[in-house]
Structure formats: structure tokens, C-alpha cells
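Here the complex is missing a single protein chain, while all its other protein chains stay put.
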Amino acid sequence: MTFIISLAVSIVFGAGAYLVLQRNLIRVVIGVILISNAANLFIVAAGIMRGRPPIYPLPEGQVVSDPLVQAMALTAIVIGSSVAALLLALSYRLYTSHSTIDIEDISRAEAEDAEALDRGEPIRRRRRGGGA
Amino acid sequence: MRPPAGDGKPLGPENGLTTDVPGGVPEGQTSVMTRAVSRLLLMPTIATAAAILVKGYVEPGDGFSAGVVAALGILMQYLAFGREQAERMLPLRGLGYMAFFGLLLTLVVAFRGPVVGQTLMTQWPLPGDAVIHVGTLEVITAVAFDVGIFLLVLGYGTGVISLIARVVGRAERRSKEENHRDPDEAYGEDMG
Partner (left out) sequence: MAALAFAAALYGWLAGGGSVDVPWAPTLDLRFAVELDGLAVLYSLLATGIGFLVVVYSSRYIPLHLHHEHRPPGDAVRFHFFILMFMGSMVGLAMAQDLILIFLFWDLTAIASYYLIGYDAHQEESRFSALMALLVTGIIAVLLLIGALVFYAAYGTFSVPELAGLTEPGLLLIVAGGLIAVAGLAKSAQVPFQFWLPRAMAAPTPVSAYLHSAAMVAAGVLLIGRVYPLLQKSEFLLGALTAIGVGSIIVGGLIALTRDVLKQLLAYSTISQYGYVVFMFGMGGKYGAMGASFYVIAHALAKSALFLTAGAVTEATGEKQLSRLGGLARPMPLLAASSGAAAAGLAALPLSIGFFKDEVLFASALQRGPVFAGLALMAATLTLAYTWRFWTGIFLGERRGEARGIPVALVLPITVLGVLVLVGGVFVSPFEELARAAGEVSYAAAIEDVELAYHLDARPENLLALATFALGALVVLSRPVWGGVVAAFARLGERVGPERVYRAGLKELNDFSTWVHQVEVRDTRGRVAAILVPAGILVGLGLVATGTSGVYRFGGFVTEDFPLLLALIGATVASVATCFVRKHVTLVLVISAAGFSIAVSYAFFGAPDVALVAVLVETLITLILLGTLKLIPFEVLRRGARIPVQYATAKVLVAVLAGGFMMALSWATLSQTTTEENAAEGLLELTPEAHGKDAVTVILADFRGLDTMGEISVVALVLLGVATLLWRGRLP
């Protein structure tokens, strides 16, 4: 079972890594969500014991799951999800300022802006709906 | 996931999100049935959340899950009735600020320890002390801590979604106005 769990963790992680490398920001965020899912699964699986839920009255003679990793995973899940929400809001904000959620387009526009600033020119304003 | 709507409308290929997106739903797109059921389900949802909250110390669940459950119950109203009518029906304004009230509550619980000469984050009653019962409910500060988390998560969940709903609503208003105004002007002003 150890092998299967770690295989599952690594496949979810690999899929997340693939999505993070995409140009589309929404896909990048989804990749981040997948990666954090993989990490949480890993944390829970890393518990010392696996068995019944750690809730009193504890079952006699049966193994009880490690409660500490569960608490840590809970914390990680919550933080992971709120970070994803923040990333989504950021993506929307980038869309309103750059009219695109394509990372390549955005970074090209940023580089142009930086050069314009270096030359002392005003930054070109972009509007929603137009191409970048 | 809670089924967002009961009318079986298929999700469109690209933008068929109408039943899924809170606030973006103009009234009349959800069926009477959906609205009635969501209305009926609100109180049970809140009750479930309360149960998860107060029994969290002895059963699965805690302030966090209770907060999300309650938030989803309220969001169901958004889905069924649209943001504006839902806010007319329920006292939802200021729910976002509830999050900070919750944070404050957890801080109070955390700093109760140092004030009475114990360690930060010491819960009351201490190990070995008797617990005061009110019915089957145990009066311990850890529950107050969980209530703080509950309020925070409730404020967070409803806050984020209704913020998105508002932005959607604004965009839709704008796109209606665009027929009369220059489109660029319409977007330029509130992006500061």
C-alpha cells in the first residue's frame, strides 16, 4: 500500500507541476491547488499509524490513526485553499489591468513598461477587451 | 458538493454557468422549486453548522467545517435568489466584518492565559478540573476558540463569494450601459 499511496501522491503532484508550467493563469492556479492536494495527501499518509479515527472512546485492541498529522493537514488544507482564492483574485486583477491572463503576454508587457519607465516615458494604458 | 440547482439545466459548453454562479443569476432563471427548497434548507443548514460547532470537541468537525457549512447554506440563497434579493431577505450585510470579530475572539481566548497568569493559549478549565455542563454542552474556552474560527470562516466564505458576485453584477450592469456609452470609459473609472 505504501507504494500505491506514494505513486498516487507523485502522479497528482506531477499533474500539478505540468499545469503550473502552462501559460494560462487559471491553469497555473489549478496546478497550485493540485500540488497542495498532493502535499496534504502526503502529510496524512505520513502518519505513524493508520486505523480507526482518533476519537474517544478509542476502540479496544485496534490501531488508531495518528491525530497529529491530521491536525497539520487540516491547517495545510485551509491555508492552501485560501491561497488559491487569493491567487484567483490576483489573476482577475491582472486581467483587468492587462486584458489577458496569458503569462507570456503579461511578462512581455511588463518588460515593455519597465523599458518605457527607464526611458522616462509614461506607461501605455491598456484597456479591457483590447489585445495586448 | 451541494447541488446548486434542481432544475436539471445542462451546463453550457462555454458559458453555461448561469445556475452555478452566485449573483450572476437574474431572477427567474431558477425554478420555483429550487427557490422553495433552498429557502427551506437554510435553517437546517445553520442548525447543522451549530451542531458541528458545539459538538466539535467530542465528534468529528470543528469551527472550520461548521463555518464552511453555514457559509454554503447562505450561498445557496445567493444561488437561488440572486445576490440582491438574498441580501434583502437575510441580514447579510457586514458578514465580511464578522471574520475579524472572530479573529478577535480567538485572540481573546489565546491571551486569557497570560492575563490570569497562565501560559499563552491555556484553555479553561485546566486538566483535572471539573467541567461545567449546560445540558449536554460543555462550557470550555476551547469551544469559544472554535466559535471564533467559525465566525472567521463564515465571514471569509460568504465574503469572498459575494465579492465575486458583486463584481459580476457590476460587469453586467456595465455591459448593459455599454450600449449607450463608450465602452472604454465605462471600465476606466473603477480600476484604481
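The first chain written gets the first letter, and so on, giving A and B; residue counts start at 1 in each chain.
The rule is simple: contacts are C-beta pairs under 8 Å (C-beta built on N, C-alpha and C of every residue); 3 or more make two chains touch, one makes a residue touch a chain.
Note that this is a predicted model, so its numbers are computed, not measured.
Colleague: Who does the absent chain touch among those shown?
Modeller: Spelled out, the missing chain touches these shown chains: A, B.
Colleague: Please output the residues of chain A touching the missing chain, sorted low to high.
Modeller: Against the missing chain, chain A presents residues 1-19, 21-24, 26-27, 29-30, 33-34, 37-38, 40-42, 44-58, 64-68, 70-75, 77-79, 81-86, 88-93, 95, 99-105, 107, 110-111, 114, 129.
Colleague: Residue-wise, where is chain B in contact with the chain that is not depicted?
Modeller: Those residues of chain B that touch the unshown chain are 1-2, 11, 13-17, 20-22, 24, 56-65, 68-69, 71-72, 75, 92-97, 99-100, 102-103, 106-107, 110, 114, 117, 119-121, 123, 125, 127-128, 131, 138, 140, 142, 145-146, 148-149, 152-153, 155-168, 171, 190, 192.
Keep this in mind: only the chains that are shown with their structure count from here on.
Colleague: Taking each chain's centre as its mean C-alpha position, how far apart are chain A and chain B in Å?
Modeller: 22
Colleague: Mind listing the chain A positions that touch chain B in their complex?
Modeller: Touch list, chain A to chain B: 53, 55-56, 74, 78, 82, 85, 89, 92, 96-97, 127-129.
Colleague: Using the touch rule from the top, collect the residues of chain B that touch chain A in their complex.
Modeller: Per the stated touch rule, the residues are 58-60, 64, 156, 160, 167, 183-184, 187-188, 191.
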